[in-house]
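One protein chain omitted, others in place.
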Amino acid sequence: MDILSLFVIVPIITVIALGFAKGLKQSRIVALAGMLVQLGMSINLIFAYLKERAVNDDIMIFVKDITWYEQFNIHYNIGVDAISVVMIVLTAVIVVAGIFISWMVDDLPKEFFISLIVLSTGVFGFFISLDLFTMFVFYEIAVIPMYLLIGIWGSGPRENSAMKLTLMLMGASAVLSVGIFGIYFNSNAGIDGGALTFNILEIAKANIPVAIQNLFFPFVFIGFAVLGALFPFHTWSPSGHASAPTAVSMLHAGVLMKLGGYGVFRVAMYLLPLGALNWSDFFLILASIGVVYGALGAIMQKDLKYINAYASVSHLGLVLFALLMYNKTAWNGAIIQSLSHGLLTAMFFALIGMVYGRTHTRNVSELGGLMKILPFIGAVYVITGLAYLGLPGFSGFIAEMNIFVGSFQHSDTFHRILTILAVSSIVVTAVYILRMVGKIMMGPLSNPEYANLPKATWFEKVGLIMLLIPVVIIGVLPFGLSEMIKDSIEPFLERLL
Amino acid sequence: MDFSYTILIPLIPLALFVILGIFSKKIPASISGWMGSLGLGVTFVLSYYTAYQYYLNGKVNGIYQTFVYKINWMNFTDKLHIDMGVLIDPISVMMLVVVSTISFMVHLYSRGYMKGDDGYTRFFAYLALFSFSMFGLVLATNLFQIYIFWELVGVSSFLLIGYYYTKPSAVSAAKKAFIVTRFADFGFLVGILIIGYYTGTWDFQELNAVDHETGSLVLNWASTSFMGLSVITWALILVFMGGAGKSAMLPFHIWLPDAMEGPTPVSALIHAATMVVAGVYLVARLFPMYYFVEDGFALQIVAYVGAISSLFAAIIALTQHDIKRVLAFSTMSQIGYMILALGVSKYEGHEGLGFMASMFHLFTHAMFKALLFLGAGSVIHAIHSNYLQDMGGLRKYMPITHITFLIAALSISGVPFFAGFFSKDEILAAAYENNMLIYISSVFVAGLTAFYMFRLYFGIFWGKEKKYEHTPHESPMSMTIPMIFLAFMSIAGGYIHFSKYVTADHMPFEAHLNYYLAAIASTVGIIGIILAYVFYKKENNLSERFSHAFGVFYKWTYNKFYFDEIYLFVTKKIIFGLVATPAAWFDKNVVDASMIGIGNVTESFSEKIKGMQSGKFQDYAMGFISGGVVIAIVVFYLWIN
Amino acid sequence: METILFYILAALIVIFAIATVSTRKILRAVIYLLFVLIAISGIYFLVDYSFLGAIQLTVYGGGVIVLIIFSVLLVHHIELELEVTPLKKKLIAGLISAVGLGITLWAIFTFPFTNATTYKSIEVDDIGRKLLSYGEGGYILPFEVISVLLLAVMVGAIVIAKGKKLNE
Amino acid sequence: MNLESLLLMRYELGLLAVILLLIVFEIFLPKKQKGSLITIGIVLFAIHTLVGFLPLNDGSIFGGMFKTNAILHFFKSTLNIGVLILLLQSADWLKEKVVQQNKSTEFFILLFSSLLGMYYMISSGDFLMFYIGLELATLPVTALVAYETFKIDSAEAGVKFILSSALASGTALLGVSFLYATTGTIYFDAMAEVLTISNLSVLGFIFFFSGLAFKISLVPFHFWTADVYEGAPISVASFLSVISKGAAVMILMILLFTVMKPLMPVWTKIIYMVTIATMFIGNLFALRQKNMKRFLAYSSIAQAGFILLGFLSNDQLGYTTIIYFVAVYIFSNLGAFGVVQAISTATGKENMDEYEGLYRTNPKLSLVMMLALFSLAGIPPLAGFFGKFFLYAAAASQGYYILVFIAVVNATISLYYYLLVIRAMFLRKNPDAIPFFKSPIFMRLGLILTVLGILIAGLYSPLYEYIFSISNSFLN
Partner (left out) sequence: MIEGISIYEILTLSSILFFIGVYGFFTRENLITVLMSIELILNASAVNFVVINTYLYPDFLQGSVFSIFIIAMAAAETALAIAIIINLYKLVASVEVKDTQKLKY
């Protein structure tokens, strides 16, 4: 059994095991066990990767290729480069943290963990697959459990939010599928005697006519970017996050939304480079609108989760923005940004969940002065906030600086202006983050009943600290990570520039 | 010679911060206080040792060398990268001395001042964090490192201002400070980006390298110009925007007065002596660039901003009642001095008087302003009020405070033989040589300074006693000792021959007092003192009469020329009201609505067409046959042509 | 001679067909239908396919019509007036039928039929052989299958007819 | 003509034998043991199904009136499995309702003879056999639709169905007569050679096509579907929507790609139009449905629209995908109908909002339903996803990207209403939800089979490989 397939198999085994678990205690233990194994494997994967990479300079390594539907030349084809590796690690960390955070889920615990792990299976599979079809399969597997997770365990207008989210994302994947066919049926262009293929690396060898690329790039790009909350297709995210249970928000904002950026990078831009170049300006404008617009939207929100959701729109807009900048540094930044946003937003949702679980409100104006009552949560909240607004020493700073410096390497005014626009978002970010932190954590205690809220429990602490550690590590010692990522960006660079 | 050990200077506070921060619950107050002071004591010693070493034998044939120890921290592009390290040159060493001194003193002082406060340990953790960031800032080897620590300094100031986080005013002050400076840093960052792109480096040595033959920067860049100015000039202006933000220059000064919500030692450390002069330091750091790029156009702007700010602040300071706010404005005004001094300075030799003067004033000002704050702190400690109205006749209760405060006041007012006198005189000289207008305003400011300082002094320690709920008492040793030390410094500091140590081109020169200017300055100062004496020594209504006479002007001054209101208007009305709210509305009613709309349209359409299924099978049959017929027609149509 | 006969039959067919679908007396409708069927059998006789004509008469005249009449008597009393169809519906139906007819005729008349030169009348024993032979052009399989079909239909009809209420 | 050539008709003869055996049992079994007839019927049919798996070689007998080949084989076996599952699922409904009316054997006879008709229809070699097969497949079902003679709905549905289908077969006949007029033969092979595009032949084709489209219930020939499904007993509805539709699709494919090949430029246009109409109408109507049978009726109309996509690619992948999707669709739809059947038999409830909170009382049923619906909606890794994806691919391979886009849009719409059911069952909490009940063994068996099909048919590619290997065989 090869090292990568395990990432899909272990979750499946866990799900089966969960099938036999009874009650909250067993289910959470089983789920935790399975995902800890997953986490261990992913940590191990880093070292395995580095070891292998030293001797092996293929684009993808640990490649494993099994023919699945030979008539369509569909393969179960997996392999990783640094980008996938870091994404996998991120996923594993957040899933484990999510399980800790939802340690006390009361209603249908077994089903909850099953859906959660099915979702993560999809994500892991998505990150390891090199075959468009396999990738697409895992993509939809990752999306569909959200419906149940939000619908059953959510709060507020959960049914509508779940429906909206699911339909918008599945609609996006439908659009995506058209794009995939467009790629597939031109995948042997320019290769005499080449067979149609879904294999990304194979398709990359073909030179698809530019007209075709221009035609299908929007499909693929939008198909993925909706998941990355591209303006104006982001509206599923605020309501969805607001209604979702904590762990799900964490997983969704932390990991699932990253599929968007990853897919754009790995499929849309890698396979349709010319189309990407021709469309980049248009989508770049959308992305930068999203960056500023999301931040502005976040200022006005009352509901903590809405604030965070719009913040995610802004920060993921930055990812797409950086990707469309066609610059090594910016891409590097985009990937680090994905990581950092994943961890930070997960922390935020976890914290919000804790606050909500205790005070039963997420309305900023009703909360206040919780720092005194919940010192740990308060402290972590402040730290997260500062990290989120790009304080040096945390991952967010590294990511943003890479993006800004990289984007600014363009000599034309258009990109410059957009870059400066994007930079200006750091101010707005500071505004809403401080507003939120200042209001709910500092100031006088808003409600005397909060005076004796329960302190943070051990599993909450573990969950938060797990997430905080990588944030600080990336923030203080960025060089290792960015070096690791950089040489995986090379092939994209060769292809696009 | 080897200065690598200086890396310890930032690292010790960092270690302190980590320990205190993580175990803030475990460590008892007494221990943490001692730990903090001890750690800073070590850095204090180290810094002085460094200074001694450097200034004594850091010269090679008459030029102060620059020592750099750095590691590569992160690579952006193959050219652009961030290094982390220490850079030892005259100004950084001088800053080391200042920062370590004040920080150490404040640590000692706080042990007394903060006694009994829950979160004592947290306080010292924050202080340590600040010291770490500040040291990192002054030792920065490149523009990006300075930016990083710039942000860290900002955040520690945020934490310390918001130290009493249950006080809404404190929280809002902290937010204000952070956001305003953050806004300024936006300019700073863009400036950094531009410099990085055009020069391909952020390293100070490369940026500042001066070719002495041609008298211009070695560095060359694609001299693209933007709106009539070269991009680098723009970059420098933007960078100065950041500096202005931290140093509370116009129009970013509004956060400074509110920052006084923080504990007084913090005000002394951060908002008087060290952090607020970061802007000055930044300009000084890049001085060659400022000076040489386009014949110092950017420098001109710097000069005027400084001058205007100093005048503006001094005027406002006349009318404030909160003693800490008065001090805050005076700080702002003094920093304006330094900035303008830099602005009017030149590079070579004695020409660079302004640079030297600015640094000199930075040094002395740090001492006496810190002292003033500590004094004010001990007063507040004694009577639990910030307001001048509640004070008076305290001299007999707290003699040490009284004396030290007086010394500081004299020093800042530029009375001869006190530290401030010398540094201010140099500044005025520099201004006189270069820009008459600025010179005149500066002299005027000197007078105002003397006046409001002594307004404070008389108001606090003389005048008639107020009702105190308990009789005021002198502060404990832990607080007075630092004050005494600083008092000593704010006299002795003046006798250091700065021009021998700190100059723009690292070459010592002989600066001597310009008696004629000095005379003018000191007379103006003394006039100011006398006026203050007349107005405030005894209870009288002169001041009221005066303020009535100046009616409107007084009102404007008292309200700080309505700057806060303007900002409030801009943020609340324009940003929130005219941008963010519409954005939110748009999001809800256009973007989201359209998404939902698609769904609703489908639903309603399916409701409309349900009549097709009328339940009458004959209609179905009609559908059947007509469907066939229609298909036939279409096909024949399609296929006949 | 035959030509005239054909036209007469054609006229009868059309007229009575229209009468069938338009009269309001249901029993008359049945009778008109009977006339139509008989006329059609006349056509069969004209094309020398008397066997089929005979079948037509027996099966339809003898079977189907009687069946229909019985059912009519079962569910109506005689002289029952059918209710009139709304005119609008009639118009739409007429329109659709007319258009359909138009297209059909157009298609037919645009097709160049070539009448066969050879001509032979259809003999009964010929039909019989074909129906019972299984080789090329033999029809025993349909013959067998349709028996199954009749069986099934019979069973179905019986089941439906005998269906007694559940509560009995 | 000898015996082993007669063995080519093994399926038909076997089924006929089953029918006759049942009649015998019916006659000789004492009254009180009539209940056991159900078991007997199912067992007999199971045996027949198993026998069906035995290898059989291709060939044509009766002067080419009856053809058989590998793909037909496979398809007949698929139909058998479908019917077997359906019987398992409807076993206890028969026990509950039908036996006491003493109509169970007839039920089997009618069902089987309809199946026999489909056998003949799909393996017919000329239009006569096709027509007879069609009628044999239809008429018994009309009886079955009206089977619950004490229910007005059932009777009404029966009337509607038999009259509409009579009209449809009449139209089809006219079409065939025109085709006969233009070609002079009713044999498929002969006609394929001489058929050319002319007004009359095209018109004939359209009339004929509309007759067949009626059975597949393509828009605008679909109107009967919903009413009949709603009125008919659930087993019959699912038989109509799964088995007879599947068979009709099969013969349509055979005819289009063999006999009607010369008309291809025409019928691709027609298919194109009809596909779009079918998908949209089916989905739009399904949105509003509350009655599960009606809901599934419209959903199956939409599914038929998706199936047509496969006809647009004129190559082996197209044929394979059509058959594959039909097989997958049989499993998925049977799953859905089975759950409806189970609930209806146990509680008599057939409305979507009566399903609320079902998961908390009957988790297993709800899960089966969810799998079935997700498979219909095309959610991986269930079989339906692969089927749909390949259908899209088939259409896209000929460059019909716009059509594919329309199709995926419709897939999203369909997902919406499938999720409505999921919502009712999983998301809603309902104090008076349907209480827990234990389904009898037959039902459970039937559902398990469908679930296996849904899970395996997609992930396990050899099935598709196998169909591909034989899918060309009907061409010659």
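Note that the chains are named A, B, C and D in the order they appear, and that numbering of residues resets to 1 at the start of each chain.
The criterion applied here is as follows: contacts are C-beta pairs under 8 Å (C-beta built on N, C-alpha and C of every residue); 3 or more make two chains touch, one makes a residue touch a chain.
These figures come from a predicted structure and were not determined experimentally.
Counted over the whole complex, the shown chains touched by the missing one are B, C, D.
Checked against the full complex, the candidates D:56, D:109 or D:162 give a single residue touching the omitted chain, namely D:162. Taking the whole complex into account, subunit B touches the unshown chain at residues 610, 613-618, 621-622, 625. Interface residues of subunit C with the unshown chain, by the touch rule above, are 2-3, 6, 10, 13-14, 17-18, 20-22, 26, 29-30, 33, 36-37, 40, 43-44, 46-49, 52, 55-56, 59-60, 63-64, 67-68, 71-72, 74-76, 82-85, 89-90, 92-94, 96-98, 100-101, 104-105, 108-109, 113-116, 118-120, 122, 126-127, 130-131, 137, 139, 142, 146, 149-150, 153-154, 156-158, 160-161, 163. By the touch criterion stated above, the residues of subunit D touching the omitted chain are 127-128, 131-132, 135, 139, 142-143, 146, 149-153, 155-160, 162-163, 166-167, 169-171, 173-174, 176-178, 180-181, 184-187, 226-227, 230-231, 288.
Just so it is clear, only the chains that are shown with their structure count from here on.
With centres taken as mean CA coordinates, the chain nearest to the overall protein centre is A. The centroid of the Cα atoms in subunit B and the matching centroid in subunit C are 103 Å apart. Work out the mean CA point of subunit A and of subunit C, and you get 70 Å between them. Centre-to-centre separation between subunit B and subunit D, using Cα means, comes to 78 Å.
For subunit C, residues that reach two or more other chains under the stated contact definition are 103. Among the residues of subunit A, those in touch with two or more other chains are 167.
Two chains count as a pair here when they touch; such pairs are A-B, A-D, B-C, B-D, C-D.
Listing the residues of subunit A that touch subunit D in their complex gives 68-72, 133, 136-138, 140-141, 144, 147-148, 151-152, 158-159, 162-163, 166-167, 170-171, 174-175, 177-178, 181-182, 184-185. Touching subunit A in their complex are the following residues of subunit D: 317, 320, 374, 379-381, 385-386, 389-390, 392-393, 396-397, 399, 401, 404-405, 408-409, 411-412, 415-416, 419, 422-423, 426-427, 461, 464-465, 468.
Only residues 164, 167-168, 231-236, 239, 293, 296-297, 299-301, 328-329, 369, 371-372, 375, 386, 389-393, 397-398, 401-402, 404-406, 408-409, 419-420, 423-424, 426-427, 430-431, 434-435, 438, 441-445, 478-479, 482-483 of subunit A touch subunit B when the two sit together in their complex.
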